[in-house]
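Structure first, commentary second.
Heads up, one of the protein chains got dropped from this complex, but the rest are sitting where they should.
First chain written, first letter: the chains are A, B and C, and each begins at residue 1.
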């Protein structure tokens, strides 16, 4: 009888349904693909399932192709705040840089920061914890000769400074991708290591991002 | 004695100072300059003063150089809604087109419309009446050979369609400027008729815009 | 007998096979497609064949996709002068304007003129008669609201001025296309009248260009 009483709290801990942590992944086409089969969000789900922890998290992908930071700001209320997420992972920046040269519609550096700050402020005011990511790559060459490397480095620095200043968790995908390529891309290819097309993730890339993301979500 | 009491409310209604209509001019460098000496906002003030109607309106300039439609959206709450204006005149679009070629940071056409619509919605929800303007010119040549004419025409069409669809007053500056130049720019100059530098207003241009704006504000 | 001898040279002149006039069409992807089945160069050939005049002309297409005026200048010696053509039809300008917004690699207006002039000068020095063309369209909307209309009008004006100044034949495709669309594009579509995709010629467009080109070649 005594042992039963001792076990009771333990039993309750195992049986009481905990509300899962709701995580919204908020981003562009990389995140849109992340919610499809093989995508990084589903891979995080699989990792959790293997650890019998599928119920701990509710993962929701809110990526739209072509999005820039100000697109996130525009649709934040309807697409994210309305869901009252516990955590929002912001993964944006590739198109803000890339569209400068492909259609003349990128985002100026100072405005990138202003919109990013406003986004964080509103999400936090809505009760969400915010995790930042740096934009990984537009081209996987390892000698800093991908056309947008300069800007990607600059915009990543801005995001890192935001994370530091506001004491927010950061998934430094840019650093992680570059380090990975330095180890795994000896012939200086511009795609095919972690991406299919210099930007979007291949199988390895999705797994790689899933690992980085999950670690940050758990550590938050 | 009795009649006097009956008249009193009527007398008060005629003599009590009415609250002036608060109008915010919300835009880019053209509007920023509009609030400076010689600018179109001050010219509207002067026109009203000549008619002894200076007290009817409180005119407030909220233009910032380099602004695009999404910049207005970002600062709308602090800069406009906080003032609880009766009327907001939105005059934006030049930089959305122009920055495509000068820095690769213009605004895609579909996003221009989305942000414009969101801006109108939020301003109206805040209790303001909204007046739209088309972007006047980037170059005053009359043969449609200014580099951005195609885009300015396209973005102006989008704004006209918004005004029609939502039944909002429109100051069609683009049409007005082109018509004026067809009459007054026989040698097809690219500046010097209504602008100093193809974009920003000279004395005549400020007066011209003031007239168009005041007519729309009164008619609203 | 005497009269027969006098007539002989005249008879020979009428019966001897004349060397055909060699015409090189020098341009971009529109001209590259012009030399393929259904293309405008083959259509000119067919028109001549119907008039039993196929032997009068040797038509050679020298178009390469993506070419701008300076690409023509670079390959002029190998691709054109080496063929010692009697006539060179220069049809260039679309990419000089278009690539400004699609890849940041268009051609500045003053340099467009400088290269065009140098091209004419070298082709003429090589013994060829030169025919100029204006760039037709990037978008077939009739209200000057295609994004590049301003620049296309400006670059066409520059080519018209070159033709006038140097007294050279001009195929004013831009004017012809706009006039045709004003008659045949009542719903302001941006493609499908003379082009398949806003730029490249459909069947009607190839026929239309063939007619304009042949007229200019014959009149030269």
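Everything that follows uses one rule, which is that a contact is a pair of C-beta atoms (placed from the backbone, for glycine too) under 8 Å apart; a residue touches a chain by one contact, two chains touch by 3 or more.
Note that this is a predicted model, so its numbers are computed, not measured.
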Given C:114, C:160 or C:175, the one touching the chain that is not displayed: C:114
Sole contact to the chain not displayed, among A:45, A:67, A:148 or A:185: A:148
Residue of C:51, C:105 or C:164 touching the missing chain in the full complex: C:105
Candidates C:57, C:70 or C:180 - the one touching the absent chain: C:70
Missing-chain contacts mapped onto chain B: 100-104
Chain C residues touching the omitted chain (full complex): 70-71, 73-74, 99-101, 103-108, 111, 114-115, 118
Chain A residues that touch the omitted chain in the full complex: 100-101, 104, 139, 143-154, 157
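Here is the rule we go by: only the chains that are shown with their structure count from here on.
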Angle of the C-alpha superposing rotation, chain B to chain C, to the nearest 5 degrees: 180
Inter-centroid spacing, chain B versus chain A (mean Cα positions, whole Å): 40
Interchain centroid distance [CA atoms averaged], chain B/chain C, Å: 45
Interface hub residues of chain C, defined as touching at least two other chains: 100-101, 104
